[in-house]
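What follows is a set of notes on a single structure, which appears directly below.
Heads up, one of the protein chains got dropped from this complex, but the rest are sitting where they should.
We just call them A, B and C in the order they show up, numbering each chain from 1.
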């Protein structure tokens, strides 16, 4: 009954086996190995973009912030949703990597960044060099409220950003969950919709540690190798990341893993909705649920070993509040969430 | 009829004369001169704080951002009003000087940062090292909406900040205007109210270029000389700043200058209020006015040579909007604003 | 016949097996897992220092530069040997992580940093805040010329550094090789000799990716978690690093691996010395050899599949030069260097 986060399991069997196999033998270091090379080729194939630049790093913060540092000048701003991981959960890494660019957070009270929110912000008259001016838009897919941006929604936001000279970044720590949720192609959900740089995460969906920076705009890739090296994110043994990535993509493994996680989230939501006192906030579009639980029930579930986290009540949509006898919690499913676990959890819910 | 900003005049006669006098002779460089030494002593006397550390720099951005860099770690946040100069008008200098600390802006829709706004923000559960945590509170005195924080208001905010382990910064680019508005002592409006570091500006109120960083918390001063030097803000000829500061304080000159500016702002507001179609937004507490002018009138005044700036209509208090036939403008008075100028301007208003 | 570098193999069998075992099950993320906890305890035990702070990261550059950022202010200097990895091979990561501290490189023409070199440098009159002043001494153990600093040598250098208010950093990417070479205890070669922060590398000696920052001076550890997070070096799945470290220390595995590597280096040196036209520069004290090879022989060896790297001839000791018919190369042995490989290589040498 672990719904704490999708980064609390190890790697899938297929992936750890690939890592063990790749551990054999001698090869060049610093990414000049066969696994890295093949993994780069695979990403290009999967995204139907033979010219994109692909880089592997070990953490999502590194991926996001290296990407952003390639996209904005230190005197520019990065616009994102106020709950974005880069705004809430990566310390001040965005500032550190970019040399001091500024985050502008929008969308208080809503679960996603909307076109009108962005449009309204951009209407503000800004006078350079005094006012910091927008350099990049960052979207999270699927986002911190478990919501998914449709390709046309992304395209509309990206067009607006591009029209202002901004670049478009996508934090895809859960990109695969969005992909299977929408049933579109990786290309449709990224560069064809206007994304300039995608950070594609595998660590939350099957790998031990593997994140990809996929740069579709070739100008943004020019300095990336320097940036990765000087931030300490070039691993000496490239096979560690390369072999995981290869196994992740093999036989659509990544999509299977994500599909499982999403399905379990939906099942969990369905089960919870049977309980009159439980409400699921926002539609479940990927693998996260946000739930108002009776406090007694939540406490009892924890006593039974269930793991989930309290969430900031101020992110609740207007009109919904968390009563004193309730707790507002986030529950995340993953590729390891078993039917048995779900059944046990839902049975506990019924029995309390 | 220049109401564009209070940094559009030269120095007062008294100050420029002092500068000319100080220009004579040979002395040690880099601040080891008699003017600097005396000016430091004078600041300590004026603030009744013999142990405060005092540093002079040439710009307000340098003063504010050097001060902030002494107060926060790069992984912390600086909380300020959303209209604060550090948030709007200093590019990303705060991030640059602090090594990447983050600005958190509060108070959308209000003209000042309130206790309840700060309190509400600080209730947010934050988990280090993932979430950036508050390191400093920055208040502007008088602020960008021409409002003045009372000593007890500052004390209340500062107590709350200190209780969280934060430091309190005051951007006093117009501190002297606040001082004469309130009629209290410099000490009462700074360290006695809980301010740890005050940036005291003279450039907007009589000097050509002279800003002071006054550090009341001795621990925050330890590295300041290194910071000033490595940001290029240690002038080789200290007399340039020292002599201006000395003359500014001499015979309460600084207060006289500020008093004149405030008085002219009030007179201007009184005059404008006679005009039925003009409204002055927010009370005039220092030397800035925010005015809704009939568009025709505003245009006609500009045609007559009047200078003032359009202001962001989204800063208007809720319930007040700027109609299509209006312009929302900021008008600033200064020590050079003459009665003749005011009379001419108000006469034009009547005649249109 | 791979002598390119000791980072071109995978992990040892014992270590990859431990990683596979640790891959099972659910646990808390971001280092709050049992493997990390046990690994920290193990480091403390091995170093006989129950209070040291221990942090794991994935790369040596991250370890070194995070350590240095905890030890110097941005306006200070870091003194190191001119061949040091931090000076030559980590891009400008030291500057990036420290917020702009400066490297001062000493020891041109010698294979190690000597007491007299450091002493001479420190005699320079420096005037703060104008001149950057020394903040840390960084020693590499074993170093880039394959040399090992004795405990008393370290202590002498560290005493001199400490007397100037500096901190002492040790880049121990090959610390285990130095340890078995000297036959002393980890404590004797680190904190007892005056090292304040040790970066202990396992990636070059048996792990896929695991580096430790061991902080003996508690004041330097205060902000480390913030630094690691905001540089993107906190892995979400702590078991990846923790399990490798645990297996590395288990049953003295780390020392066995290093002992093997050193022994093979000595054997290689002995074999090469049989060849009249080959000279081994500097004594072989760890697992690196620097060799002047007849150009024909070197080329022939490469044609047979041998891998080694040309080295900068300007690092040769004075009095020794690389003739046109020679190549100056570095050869590195590791835990995977087999007797068969050595025999084959030496046989080739004889046969050419």
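As a working rule, a contact is a pair of C-beta atoms (placed from the backbone, for glycine too) under 8 Å apart; a residue touches a chain by one contact, two chains touch by 3 or more.
In this text, all values refer to a predicted model and were calculated from it rather than measured experimentally.
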Full-complex contact with the absent chain, from B:235, B:284 or B:322: B:235
Contact with the hidden chain (one of C:3, C:75, C:216 or C:308): C:75
Residue touching the undisplayed chain, where the options are B:110, B:209, B:279 or B:304: B:209
Option touching the unshown chain, where B:22, B:118 or B:154 are the choices: B:22
Contacts of chain C with the absent chain, listed as residue ranges: 74-77, 88-92, 95-96, 99-103, 124-125, 129-132, 310, 312, 314
For chain B, the residues touching the chain missing from this view: 2, 4-5, 7-11, 16, 19-20, 22-29, 57-62, 65-66, 90-93, 96-97, 203-204, 208-209, 226, 229-237, 239-240, 336
Interface with the undisplayed chain - residues on chain A: 30, 73-75, 99-100, 128-130, 223, 225-230, 234
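Quick note on the criterion: only the chains that are shown with their structure count from here on.
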Maximum inter-chain contact count - chain pair: A-C
Centre-to-centre distance between chain C and chain A (centres being mean Cα positions), rounded to whole Å: 35
Centre distance in Å when chain A and chain B are each reduced to the mean of their C-alpha atoms: 41
Multi-partner residues of chain B (at least 2 other chains): 74-75, 99-100, 129-130
